[in-house]
Each structure stands twice: as C-alpha cells, then as structure tokens.
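FYI, not all chains are in this one, though none of them got moved.
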Amino acid sequence: MLRRFTIETGREGFYSITKQVETALMESGTREGLCVVFCPHTTAGVAINENADPDVKTDLLLGLNKAFPDRAEFRHAEGNSSAHLKASCVGSSASIPVSQGKLLLGVWQGIYFCEFDGPRSRTFFVQVLSG
Amino acid sequence: MLRRFTIETGREGFYSITKQVETALMESGTREGLCVVFCPHTTAGVAINENADPDVKTDLLLGLNKAFPDRAEFRHAEGNSSAHLKASCVGSSASIPVSQGKLLLGVWQGIYFCEFDGPRSRTFFVQVLSG
C-alpha cells in the first residue's frame, strides 16, 4: 500500500506529518509490518524527533544550520548546497515498525517533514509493507 | 516477527547490540528478508559502525559532540537539544538485509545503540520481514 501526500512549506522548518502517516496506516488495514516514509526531494528530508516542546524543532534547525552553514567555497550555482547537506544528514526516509495496527513510535516521537530550502509545494510517500 | 529489548545506558556511549539482533533473527527462523532495528527514543539512536577498535566509538562521540555542541542559543528548557541533534544525525533505525539466515553485515560492521542523554533505561525493537 502506497499513498502520496502534499505539503506546503515555509523557508525552513520541521512539519509534523505523524497524523498523515497514521491515516495511511489505518487505511491500509495492516496489523503487522513496516511503515516507510519517503521524501522525493533533495533539499528536504524526513526525521523522527520530539513531538512535545516546539522549541526542540527550533533548536534542531539552529544546530543543523551551525553544523552545515552556507560556505563561500560552495560551487553549486543554485546556492542551496547547505540545504542538500542538511537533507543528507537527516536522510530521505524513515522506517517505523507496525504492531497491532499501530506505529511503534515512542511516546515522545513524532515524524517530521524537514524543509531546508522552501517555501515550496512538496510531496512525500507513505508505504506500508505487511510482514 | 518483532522483538523488544531493554538496555541500561551510561551518560553517553555506543553500545553493541549485534548479538541481540542476531538472536532475534535466529528465533524468527527467517532465511531471506530484511531486519529493521528501531529506537523509540528522541535522544538516542541506532548506528552501524566498526566493531573492532573500541577507540572508534570514542572518536565518533567526540566528533558528534564537536559538530553538534550544546549552544547558548538553544531554547529547549530540558537542555538536551544537542542530544536530539545527534540522534537525528545517526537516525532512529538501521535496516540490514538478511541472506541465508544471516545479517549481511560486513566483517567490520556492528550494530550500536547510541545513547546521547543517559543514564537511562532504554528500549529497542528488532523486526524481521521475510521477502
């Protein structure tokens, strides 16, 4: 089962997509298996992190921007190489086991679409494998 | 097949969990498929890295601490934003193909539970999918 979602993003940010992933899982009717969330973009990614204090998202962006800043030596003419770097760091997918029809997320975990080079209209896929 | 394990951690560290993953795989009886190790925490993660020289683990922690240090600008009141960052960098899961009943790990690879904000009682899941 595969489902495609769209999302409108701002310049940068972590957008919670846990609800959409749970909806896709419920619609699939899968009780046991694996859920894969995939981002088909190269300056955005998917991460699992804290769903409680919104300051964590602010700090994550700040920390990633410090670790992978824009650099004068970068050659890519589009000027968004640091966004490509941050996307490679968080990764383009997340895999979450499914048990008894539910995502096996921890109590503090949420699934986030990570925009590093918006604003854009973005897409992500949720796939559910039985097993 | 899904199995849950617990682990007691120190303040920070890479803990080898290869044995537990191999045990879960053996118990599943799966010959061909995929093994997914999942960490349900937001200040810990799962990584695959060298299993030989223990100095590599020390250096990995040092390098991650340098790339994602604690920062005065961080706003998350709990004060562990750098741990969230390191967890997002290594990721919350590892996927390893299974062939002829064995993990397809390279000779130098081990699977590690990565603690960035301990000491804590932690959990991880091992899922084996046939295919």
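Labels A and B are assigned to the chains in the order they are written; within every chain, residues are numbered from 1.
Following the convention adopted for this analysis, a contact is a pair of C-beta atoms (placed from the backbone, for glycine too) under 8 Å apart; a residue touches a chain by one contact, two chains touch by 3 or more.
Source: prediction; values computed, not measured.
The complex is a homo-oligomer: every protein chain shares one sequence, and counting across the whole structure file gives 3 copies, of which 2 are shown.
Heads up, the rule we're going with is that only the chains that are shown with their structure count from here on.
Annotation: 19 Å between the Cα-based centres of chain A and chain B. By the touch criterion stated above, chain A contacts chain B in their complex at residues 32-34, 47-50, 53, 55-56, 58-60, 62-64, 66-67, 89-91, 94-97, 99, 104-106, 108-109, 129, 131. Remark: chain B residues 2, 33-34, 36, 38, 40-42, 67-68, 71, 73-78, 81-82, 84-85, 87-89, 91-93, 95, 123, 125, 127, 129-131 touch chain A in the complex.
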